[in-house]
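With one protein chain held back, the other chains of the complex are shown just where they sit.
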Amino acid sequence: MIVLFTDFGLAGPYTGQMKAVLHERAPQAEAIDLFADAPAGNPRAAAYLLAAYAAWFPPGTIFLCVVDPGVGGTRAPLAIEADGRWYVGPENGLFELVLRRAQTAQCHEISWRSQNLSASFHGRDLFAPVAAMLAQGERPAMLARAARRFPDWPDDLAEIVYIDHYGNALTGLRAGAVAPAASLVIPNKMRVAHAATFSAVPEGSAFWYENSNGLVEIAVNRGRAADALGLAIGSRLSIAT
Amino acid sequence: MIVLFTDFGLAGPYTGQMKAVLHERAPQAEAIDLFADAPAGNPRAAAYLLAAYAAWFPPGTIFLCVVDPGVGGTRAPLAIEADGRWYVGPENGLFELVLRRAQTAQCHEISWRSQNLSASFHGRDLFAPVAAMLAQGERPAMLARAARRFPDWPDDLAEIVYIDHYGNALTGLRAGAVAPAASLVIPNKMRVAHAATFSAVPEGSAFWYENSNGLVEIAVNRGRAADALGLAIGSRLSIAT
Partner (left out) sequence: MIVLFTDFGLAGPYTGQMKAVLHERAPQAEAIDLFADAPAGNPRAAAYLLAAYAAWFPPGTIFLCVVDPGVGGTRAPLAIEADGRWYVGPENGLFELVLRRAQTAQCHEISWRSQNLSASFHGRDLFAPVAAMLAQGERPAMLARAARRFPDWPDDLAEIVYIDHYGNALTGLRAGAVAPAASLVIPNKMRVAHAATFSAVPEGSAFWYENSNGLVEIAVNRGRAADALGLAIGSRLSIAT
């Protein structure tokens, strides 16, 4: 299983061209779209999202990760094996939280190159072929080395990292980092208290809960939390106990 | 073939996680996205859409249906076999029109539970595994019983139930319920007459026609009917003969 985590959007040709490469090179592998709308050009927010969602997938899964605002510049291409899963993508912090939380991790700089490497679409021309080779049990040319690390990034990020289709606002906080009795203070100073589920609060009420992937998420029962509360990717939160 | 009918949106992780479950448990089954943008949180409108589109698929198809505003509450999970097709999803009316129109139907309450059942994502943790088991020819633990019915819902719904990518407005009316000579009166009092196809009316003109799945649909030739006529999901129609 090759899982796609990108900021390409589902529209447009980018995901399709990557899948064509995966199909050509690893026809038996199943390509699964996890996020095509990861925080655009924002590897820091994306790193918290990726670490939380990747943990749900079984060992052996290969994550093809392209949130890559520096494409065409000097950032290196990486392939990281962490807790039995592979992560392929740019060295820009996208894998920082995966690395920090892994029991075992080995980082490699990819030295393999396609004969047709475009300057602007390494997802198609570099990362997808490498993910496909790994899925086939092949090992493309790569060199083990330490990854560039981002020590200033917190273990849990008290910011909104994703707004979903329902308007729910996902944070970079794991539920274990916030006591159930604590409230989240959002930028407009409002305090949002905890509830176990949507149906535990009246319609129209805001609450936070542990979502199905272990992240703290701010929601409104039968409403759109992001719109109602003025939340966007990057909105900062504080925890009030 | 497992057909997905949800209000998850195509973006975000929800459809991808469901497909990962389907792939793990039923690797030979093909997962097809039918609607990822069924009427959000609106099982009544969705029920008319589902019944109209499901009828097009061959017997043996399994429909994985998640329009589930009551997730985490007390509504039961169902697996219904109707006219040779399976429908898996919440007991909230979503299957009312399928049941009403079926020649033969058998309803089951699903008693199978995952060891990792989240409170908020039964699509991934309950309905997808059950759909996959059915696709594998397995029968998860379930108990035959009568479904909760919604007798007040009409056989054909004179409301808009879906706005498509082109701005066409689909109704919950089957074409057989409206005489070709009849007009539809929309909320702004305008009367919309019948035409056979788009090219049968001048550019910019509104008309209704029988769409390719047998529903009455309001369209504007080379225009966006919903925008031009002020139609949205829930807009009520009357039939003028």
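Which chain is which? They are A and B, in the order written, and residues in each are numbered from 1.
Assume a contact is a pair of C-beta atoms (placed from the backbone, for glycine too) under 8 Å apart; a residue touches a chain by one contact, two chains touch by 3 or more.
These numbers come from a predicted model, not from an experiment.
*Asks:* Touch as defined at the start, partner being the missing chain; which of B:R139, B:R222 or B:R236 qualifies?
*Replies:* Only one of B:R139, B:R222 or B:R236 touches the chain omitted from view, namely B:R222.
*Asks:* For the full complex, which residue in A:T15, A:S183 or A:S235 touches the chain that was left out?
*Replies:* A:T15
*Asks:* Could I get the residues of chain B that touch the absent chain, sorted low to high?
*Replies:* 1, 3, 10, 30, 32-37, 53, 56-58, 162, 164-166, 196-200, 209, 211-213, 222
*Asks:* What residues on chain A make contact with the chain left out of this view?
*Replies:* Residues touching the hidden chain, for chain A, are 8-17, 19-20, 23-24, 27, 40-41, 69-73, 118-121, 124-125.
The rule is simple: only the chains that are shown with their structure count from here on.
*Asks:* Hey, how far is the Cα centre of chain A from the one of chain B, in Å?
*Replies:* Averaging C-alpha atoms per chain gives centres 31 Å apart.
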